[in-house]
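The structure under discussion is supplied below as structure tokens; questions concerning it will follow.
Only one protein chain is missing; all other protein chains are in place.
The block that comes next holds subunit A.
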Amino acid sequence: MAKNTLSSRFRKLDIDEFDENKFVDDHDEAVDNQGPDGAEIDNLIRQGDMMTAFHIALRNPPVITKNPAIKERALAIVLRVLTSFKSSDIEPAVKSLDRSGVDLLMKYIYRGFEKPSDNSSAILLQWHEKAFAVGGLGSIVRVLTARKTV
């Protein structure tokens, strides 16, 4: 009974950070996107212009930053747009995206699945079905393997 019950406040170094075998991912120095503009999206939703709101919401995804607040904000905006869509409008919206757009949409859909709210699951599942029809299994694999996530 001795040393290990004393205070360990002297341990200031995290020795694992200095392990030379530790894999450090390349990080981009670029200043990252801040996510879509909430006010603009709100306006468009109020006007009923869902398509434009959809495209703006998917612009500037905060993929590089590690700041969770920015990511949460962007996610909330995108989910608000997705849940405000009518079921019949989902398919043309997905068709208007290019390959990387579909991958990005899939990333947001899976993030939306993580925290289901009252009505989000049903509409998200419809989005998932339409995005899967275009992106296939590859787009889901890219959600799983992506290291820069929304």
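Structure notes:
Basically, contacts are C-beta pairs under 8 Å (C-beta built on N, C-alpha and C of every residue); 3 or more make two chains touch, one makes a residue touch a chain; residues count from 1.
Definition applied: contacts and distances are computed from a predicted model.
As stated in its UniProt record, the chain not included in the shown complex is "Actin-related protein 2/3 complex subunit", which appears among "Actin-related protein 2/3 complex subunit", "General transcription factor IIH subunit", "Annexin" or "AP-3 complex subunit delta-1". Not every partner is drawn; the one left out touches subunit A at residues 23, 25-26, 28, 63-64, 99-100, 103, 134-139, 141-142, 145-148.
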